[in-house]
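Every protein chain of the complex appears in place save one, which is left out.
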Amino acid sequence: MGVDLGVELAGLNLRTPLILASGILGLSGRLLVEISRIEDVGAVTTKSIGLKPRDGYPNPTIAVLPYGFINSMGLPNPGVDFFLKELDEAGSFGSPLIASFYGYSIEEIAETARIIASHPSVSALELNVSCPHVSGISEIGVKPELVAEAVSKVKKEVGKPLFVKLSPNTHLIVDVARAAAEAGADGLTAVNTVKAIAIDAELCKPILSGVYGGLSGPALKPIALRCVYEIYEEVEIPIIGCGGVSSYLDVVEFILAGASAVALGSVIALKGIMVFRELARGLSEYLERKGVRSVEEIVGLSHR
Amino acid sequence: MGVDLGVELAGLNLRTPLILASGILGLSGRLLVEISRIEDVGAVTTKSIGLKPRDGYPNPTIAVLPYGFINSMGLPNPGVDFFLKELDEAGSFGSPLIASFYGYSIEEIAETARIIASHPSVSALELNVSCPHVSGISEIGVKPELVAEAVSKVKKEVGKPLFVKLSPNTHLIVDVARAAAEAGADGLTAVNTVKAIAIDAELCKPILSGVYGGLSGPALKPIALRCVYEIYEEVEIPIIGCGGVSSYLDVVEFILAGASAVALGSVIALKGIMVFRELARGLSEYLERKGVRSVEEIVGLSHR
Amino acid sequence: MWRRLSVYPIDEEFLEKHRRRVTSIARRVDECIDTVSLYVPDRLSIDSTPGQFLMVWIPGVDEIPLSISYADGGMVGVTVRGIGEATRRLCSFQPGDRIGIRGPLGRGFTVRKGRSLIVGGGIGVAPLRYLVYRLLDIDAEVYVVFGFSDKLHTIFVEEMERLSSGKLIEFHIATEDGSYGFKGTAYDIASSIIREGFDMVYVCGPEALIRKILLLCVEWGIPMEASIEGYMKCGMGICGSCVRGVYRVCRDGPVFDRDKLMEMEEIGLRRRGASGIMEPLI
Partner (left out) sequence: MWRRLSVYPIDEEFLEKHRRRVTSIARRVDECIDTVSLYVPDRLSIDSTPGQFLMVWIPGVDEIPLSISYADGGMVGVTVRGIGEATRRLCSFQPGDRIGIRGPLGRGFTVRKGRSLIVGGGIGVAPLRYLVYRLLDIDAEVYVVFGFSDKLHTIFVEEMERLSSGKLIEFHIATEDGSYGFKGTAYDIASSIIREGFDMVYVCGPEALIRKILLLCVEWGIPMEASIEGYMKCGMGICGSCVRGVYRVCRDGPVFDRDKLMEMEEIGLRRRGASGIMEPLI
């Protein structure tokens, strides 16, 4: 019953094109394993991991709007060393594990990649150069030449597929995407959050302790969809669409725009982890209704 | 009853800090005059006018989302010559008229500015270098040096206050703002729409005939607010906040972020032109509640 | 609760009306050599008023305003004359072909009991056909005058004649070349019967016709409403493209009363085109 949702993504075999986005429940190895085993989960992504631990910003780190969230977590993470130990004890994954990571310099990026990729549980890497609220990260992500350099350095040391997670905060997104692809990236994740703030009119103060945060959720969707569409026009490597997916129709739209898979974040706060099931079912029924036999058949279809 | 809402904005005296945004009902001289005479309207802005007439894109030119619009009008406008005739017959304005204009080159920008500014009804100019869906426009707006050149050329020829309307689609927004200010701009309008698309999952096609459009409305607000906040930190000239204002609280937030005035667009589709009254009343009551005697007292207050 | 939180004016009706509903044509009727009625299932149009319009999306081509010419039993109909790219493409559409619709939009006619005179010219009869049925629903006394260029371009005439022979309406028809009915224009007939006294005159058609009836109604002091056109883009009252006088045709109209039509000072004379430039209508 329904269409098989399996996709091949930069060499990874996914049961469904639905991926857990980075930073969403991705700190605990055990929980990641648990989620990776849910039938409708195609892959899971870790929180972005750095060379050293980071506490992130003091609270408040998130603001809720009727049409999305603004988060300013500040990349809290236990650092590579602890995280690998966490993975050691986590058990075996039911679907591919994509390890998200970051670094403040090309060297640090390469070193972090090498360490994380060495873990057998890690199927692929995702380079986060697009976090809008930690300085030193997104500055790299808006410079095509720096991203290219980082990608080729990482690819020289690491055999596993590498995705680059792009920032929607720059007019150069397609240039960055192209530079990453030409430097050897295996795929792109589009997009991270849009830089935003929230102000409390009663206190006359910014709400988030980091002041700036990243907008996710439905408000981001039309922007993220544009980014995927734009990149698909110019770049050949596969794209993981991300931003505001809340229903199976959003999933369909991202795939039609050119995404080979789709990552879910904010929606999980509202619908819970079982949203994977709902979206998989909706997508499968959609494909059946359209008489399509695989997800791949409709990737980028809106460009034709 | 209530606090007087008058503000001084780059030499213009506004009864209220509430401005009709560019592209909103701003094609008809008679209608602009009518709106400018409404008690709570601080100023009105014209549709962006170019040297030559433009039909804009074929329909569909707008997509409605639950949290905003994506428009891809394609800058339809009758061109300067016709527009000045329109103003000749329009009657006299009840509040300042800001003429929005654009050009595909520095020369064209300067020439268009000179012609429009010559009309006695025009109180100030707003240079649109930020329309995300017409090629040749936003390309200028992401280059600080080009914007600086355009501004100084215009200021050399035109005595009236000049605002530059900024794009949120670039990581260089503060640089562009600074360049504009240093080149002599009298104020900044932040922001224009964010580049976005909408896809119809049934037809598997982009909805807008121009494919790309600009996201406005509530979804844009946290981004626009961030832009104003960011610019206010670095640049001294006054800012007109714009993007998703729907309630008096939004107005307050923009002012706290650093806006000296606020422009209204999409909300007019939902609340009608009488929204000016609602927001003015709300703002005035807020100031009274806070024991503040003028709008100016709270401009940028969230930075302290 | 949501409203309080969102501080955004969530007008559910607005949002639902403006979401494009992609739907398949259920029925097609050729009305005359260049005019076709198309029917699609639609729930929202059940509550429409005659004079309201739909924005009809012809994918890959254009999205154009078309008056509702029929709405009943969950079906909505439009009647389109092929005069340019979009309308001709639409006239070629067959059952099963897909269009997108937004609406019903704008303000329609005041449907009121009494002696009403309906005057239509050419494709302008589209909204008036729907109006006739709604007036009959409330037992109004309905006089219908339709005018066309010639017999080959007549629309809804059989239908009106059927209503007329059933004594439901009084129906007059004129063609300019006399090939059917009275030789002359709808104005000629209307101006001759208007002195019989009417509570309301409804008009749609070429603006020259609207203008003449308008001046006549002003002269005779008869309440009058007309559906007029403006160049529609957003269809929701923000872009300003459709403005005539100080009114937005898409939101404040397309139906306006006598006083507003007079106030516009431009009916029958000029109208903005796609760029906003005012173009002469004759």
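Each chain carries a letter (A, B and C) given by its place in the written order, and its residues are counted from 1.
Everything below uses one rule, namely that a contact is a pair of C-beta atoms (placed from the backbone, for glycine too) under 8 Å apart; a residue touches a chain by one contact, two chains touch by 3 or more.
The structure displayed is predicted, hence computed values, not measured ones.
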Which of these touches the unseen chain: A:Leu14, A:Met73 or A:Ala257?
A:Met73
Looking at A:Gly26, A:Gly42, A:Pro96 or A:Pro161, which residue reaches the missing chain?
A:Gly26
List every residue of subunit A that touches the chain not included in the displayed model.
23-28, 30-31, 34, 47, 53-56, 58-64, 66-67, 71, 73, 76-79, 82, 86, 200, 202-203, 205, 207, 209, 217-218, 246-247, 249-250, 265-272
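As a convention for this text, only the chains that are shown with their structure count from here on.
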Could you name the chain whose Cα mean is nearest to the mean of all protein Cα atoms here?
B
Determine, using the mean of C-alpha atoms as each chain's centre, which chain is farthest from subunit C.
A
Using the average of all C-alpha atoms in each chain as its centre, how far is it in Å between subunit A and subunit C?
50
In angstrom, rounded to a whole number, how far apart do the mean CA points of subunit B and subunit C lie?
35
Junction residues of subunit B, two or more chains touched
66-67, 205, 218, 249
Going through subunit C residue by residue, note those that touch at least 2 other chains and give them in order.
6, 8
